[in-house]
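Missing here: one protein chain of the complex. Every other protein chain is in place.
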């Protein structure tokens, strides 16, 4: 890893959202859930269209790896939110050598525009025109070994979810602390981490850490490329290979993939 | 609480979803995120329309408190999924004295119809025609005290989310183990638990448990009613009262609400 | 047909929508198209969930046959629009012996609440609590004979659409003038009319009128029931029968259907 930044993250924050949800009185919870989920889906399609990756974060603060996505595109997304939803969004964009550093920079950018609950702050875009990240990034796509047979088809859904969420939290904290990665549960038994380029043994240790702490067996496929999408597709292919070979960790070295860079 | 069941839960499971996501090869992650989120949003509106409550679960296994929602309505939702999405859904419905027991019964119902990854299982509805739950249930709506000032406006978004997710996991496991509740993060700094009717001190202890384990300060508003929506709205009003009074726990006794039963 | 009203229509009007579309300056046309279409889709699902029928109208003025849908449900839809969109909706509800009379009554109800471009009018619901319609209504589902072979697979799409739209306009005006029906193009080569109960010969004459005026060959299936959905499903089955038999007009008498009343 050089001194050049490798990753760009964007933090998409709904403006003054908390107060809106209870004005003039608390809105129906299911409606709020639906609103948040649809807005996130639109962000996912928007970012995916530009070969980025996206996580729901806390839904009022959504997170995207946006290498190569410029401020004009970010403005376009803000326009879409304004035209389609009863809320607006501000966005901070940051770059860094690691995913966590980039998201930290994005967070600071956004924080300088005002509070998330400042009623006067609307549709800010804090996107310093820096040189676009040039380094590669890795996507690590984890799943739970035989989640269907072990959990989904056997135990109370409340417990299956607690187990997967516990493993996710443990993994996410570990990857943040030891590798400056940004990690999120993405549905089913899948957890995705956007990482700096790491050694295979780093992933071995991560899987071992989660097993020791939570008794959950993870498997991971890793891809490395310049765009989050290309890295992510390579990771998915590597994970498929791992499902076949039974390997805990499958990386581009162990399983060559043909995703475009 | 009598021997009568108090709660009905429905477990909505996408049929053979994991395999679909990688057939013929892995689909774009952002597209999957968008699909799952929109389908969940539709479930939220559907259940909300009938005064239920809903949680995303693991997205391929979504969870709803569905007191008073009959099998015909569940079929209607399956029809909607079939007509609007490239996937289908099976549903298990269960009742119980507690939320976790009801969701456990729903899980078992669904498991008897076949595996989540059985390619031949499609659109099953396992909904035993039992007497509809008659007892009241509680909704406990938690949030983090001054989350915006303490976290959102100050720290790296990656850490803000880790903190909230850790508090959620700790609370959810505690409420499941000690009170047979079903708990979920629902966005922002909000966590909702569907609970049996509990004493005020039970909530005091839950808040204290999370504070001791994670150093996160929660506040909670509690509502009790026969429909999840009515209980949930009462909880939201109680939480608003708590924000004003500074009380950690606000229940119907401490803050009378006027939501319909 | 007795003096009792047979049909209820609802007119859903976006509040002050025209001015919104150009404030502070003209919004992107494709965004407006997307907004209108999604809002209409939500109305379609909402009304369909309650066994009504729905037409896009002019998109800022949407039309629904809402027999049996009460004011509380209409309020629920207004709440959903408010929670999910940057615009709000007012609704007029009317009943009548014929569809056009009912929609006329709904129009008058709505007009009494203020102008469509009154900036102060928001979320009005003008729904006189009258006795719910008790009479049956008919749904006539038309399509173009061999539209795919004659038009879609052969001619310039601009002309295929002009032909279908011309036939629709001609049919809609005829059905309104001669039978007080409400008629709409619903996609593909399909046109649906909500009608009073008419004789078979009335449909023969309608088909003949369109053929004489536009040279387009229509076929129609007719269903009659107390709910728009049941009538509409019967009409769809009748149309399928007509596709097999080659009959221009297929009614419940000519093709018994098993849709519930």
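Letters A, B and C mark the chains as written, and numbering starts fresh at 1 in each.
Here, a contact is a pair of C-beta atoms (placed from the backbone, for glycine too) under 8 Å apart; a residue touches a chain by one contact, two chains touch by 3 or more.
Please read all numbers here as calculations on a predicted model, not as lab measurements.
Asker: Could you tell me which of C:106, C:127 or C:207 touches the chain that is not displayed?
Answerer: That would be C:106, which touches the missing chain.
Asker: Write down which of C:182, C:202 or C:220 is the residue touching the left-out chain.
Answerer: C:182
Asker: Can you say which of C:169, C:197, C:213 or C:247 touches the chain missing from this structure?
Answerer: C:169
Asker: Against the chain that's been left off, what residues of chain B make contact? List them.
Answerer: So the residues of chain B touching the unseen chain are 27-28, 31-32, 34-35, 38, 79-80, 82-86.
Asker: Considering the entire assembly, which residues of chain A contact the chain that has been omitted?
Answerer: 45-46, 49, 76, 80
Asker: What is the set of chain C residues that contact the non-displayed chain in the whole complex?
Answerer: Here the touching residues of chain C are 11, 13, 17-18, 21-22, 25-26, 28-38, 40-42, 44-45, 47-49, 52-54, 56-61, 63, 99-100, 103-104, 106-107, 111, 115-117, 148-149, 152-162, 164-166, 168-169, 172-173, 176, 182, 185-189, 192, 229, 232-233, 236-237, 240.
Criterion: only the chains that are shown with their structure count from here on.
Asker: Tell me, please, which chain's centre (mean of its C-alpha atoms) is farthest from the centre of chain A?
Answerer: Farthest from chain A by mean C-alpha position: C.
Asker: Using only the C-alpha atoms, find the rotation that maps chain A onto chain C and quote its angle between 0 and 180 degrees, to the nearest 5.
Answerer: 180
Asker: How many angstrom lie between the centres of chain A and chain B, each centre taken as the mean Cα position?
Answerer: 23
Asker: Express in whole angstrom the distance between the two chain centres, defined as the mean CA positions of chain A and chain C.
Answerer: Whole-Å distance between the two chain centres: 43.
Asker: Residues of chain C that contact two or more other chains, please.
Answerer: In chain C, the residues touching two or more other chains are 80.
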